[in-house]
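Missing here: one protein chain of the complex. Every other protein chain is in place.
Presenting chain A:
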Amino acid sequence: MARTTANGNLKLYLNQNGLKCEDIKRNGYHNRRQKNGPGTGVASRQPRQESFEQAPMYVAVMTYLGFGIVTLFGYLRDFLRAVGLEKCHLAQEREEQKDFVPLYQDFENFYTRNLYMRVRDNWNRPICSLPGPVFDLMERVSDDYNWTFRLTGGTIHNAINMGSYNYLGFAENNADFLKTVADKTRQYGVGVGSTRQEIGNLGIHEELEQLVANFLRVESSMTFGMGFATNSMNIPALVGKGCLILSDELNHTSLILGARLSGALIRVFKHNNMHSLEKMLREAISSGQPRTHRPWKKILIMVEGIYSMEGSLVRLPEIVALKKKYKAYLYLDEAHSIGAVGPTGRGVTELFNVNPSDVDVMMGTFTKSFGAAGGYIAGKKELVDYLRSHSHSAVYATAMSPPVTEQIIRAMKCIMGKDGSTEGIRRIHKLAENTRYFRARLKEMGFIIYGNDDSPVVPILLYMPGKVVAFAREMLERKIGVVVVGFPATPITEARARFCLSAAHTKAMLNQVLHHMNEVGDHLCLKFSRLKYSSCPNLHDEKDFELGS
């Protein structure tokens, strides 16, 4: 198809399949062209480039080598445990039941007990303060190589928090800001004691839903107590047997679970790949349901605003064009992007200048940018009214707690500017500035960063299992808390550390983190990037990247 964006799409498609180093340098960073939509003016910049650089071949070889050696030692330890030479810390059946059908499947947990258990001091760290831009961690040590832990009683004070989802800095305990929350707690108490459908529908819930609908510029919305449950319990109400779900490769578990629970047929298209999606749409529509060849009742495209493991943004204008052409429905999960992207924080629809009424189901969570808990679904009034009576979460789940509701209300009013101050806009600009600065400096240092330059989620690739663990420990020693992720949340060769930037981080904090990252990067040899990057002094104009030889 001859489309103006065809070239850009094709290059991105090739790039994501992994070109060699020279090809990456030739194609390099490429712009995604924005369609001429409403409001395309000086104020809306072109959406920035996304890069997914591949590491050199020796890195992949060493990663597999590391995993292979640890697997061999895993077999050795399993043998010692089976023979009885070593004490087994795991759950075991009783002696009398050894002849029964086995209760515990040993092989499935091979990875957990032989790799994760050795290094699990980097996860589930206990925190004893507000998870703001700095926080306190409790010290813990292990005497038996991470099978059990004990707290020493000491605390690590004022560690910089680069792992919490605190994009706009609303995780705060300032008494002035939280005055309305305290008032509402005095008025309503903390528990609601019922579901929305029965007798738990408070006035404050209705106020919140009105506010969310105004914020997103849609007709109406509905809120739920838990973000994960919003996805997994509402998708079964929207689609069922005889429908088709086209879901992105890297969708979150809640979307996958909701899709599986619904009973619809699920087909997966390659991440952010419009050719793959279009091919699937054409195939689905032309051949219909699998055996009967009847037309599909509904086709639902499920995508996310920002993919939290990659930091990439969805290609919204193209998906909306495809959806209109093939008459499918679009489900957009803006868990990480609401409040964090867009000139006024209204998410990817604002960033790409897409009319919000083009997206059929807008979903999001309040956990990340609003400092609370819960999720919402927004869209046309008929949709939301239908969900109020047919969704599992609406009918059976307890209503949202009043202080949490008030926190969301105050955060949203702050972002919209309705509380009379410019605090909201200031935070949004600070987040955007922090994002640009942090990403630019990390790329300059030579780390491989995935994702779009606009996304406040920054994954830094570490690849080797030993380095992942060493990185987390070193950063903790330097009083910086980071989140590292490996297999199975990521592909086995692409373990990474994920930084979540916040509007509450000051430049000094970011500089300290960058300084330590530089040292740790040199000490552990983590700077795998082969592209030269020189940041331009004017951070508003991103067209002058130099690609060195």
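Keep this in mind: contacts are C-beta pairs under 8 Å (C-beta built on N, C-alpha and C of every residue); 3 or more make two chains touch, one makes a residue touch a chain; residues count from 1.
In the analysis below, contacts and distances are computed from a predicted model.
A.B. asks: According to UniProt, what is the chain that's been left out of this complex called? Choose from "Rab-like protein 3", "ER membrane protein complex subunit 1", "Large ribosomal subunit protein mL40" or "Serine palmitoyltransferase small subunit B".
C.D. replies: This omitted chain is identified in its UniProt record as "Serine palmitoyltransferase small subunit B".
A.B. asks: Who touches the missing chain here, A:Gly311, A:Gly424 or A:Pro465?
C.D. replies: Within the whole complex, the residue contacting the unshown chain is A:Pro465.
A.B. asks: Pick out the residues on chain A that sit against the missing chain.
C.D. replies: Touching the chain left out of view, chain A contributes residues 62, 65-67, 69-70, 73, 76, 115, 118-119, 145, 464-467, 469-470, 522-525.
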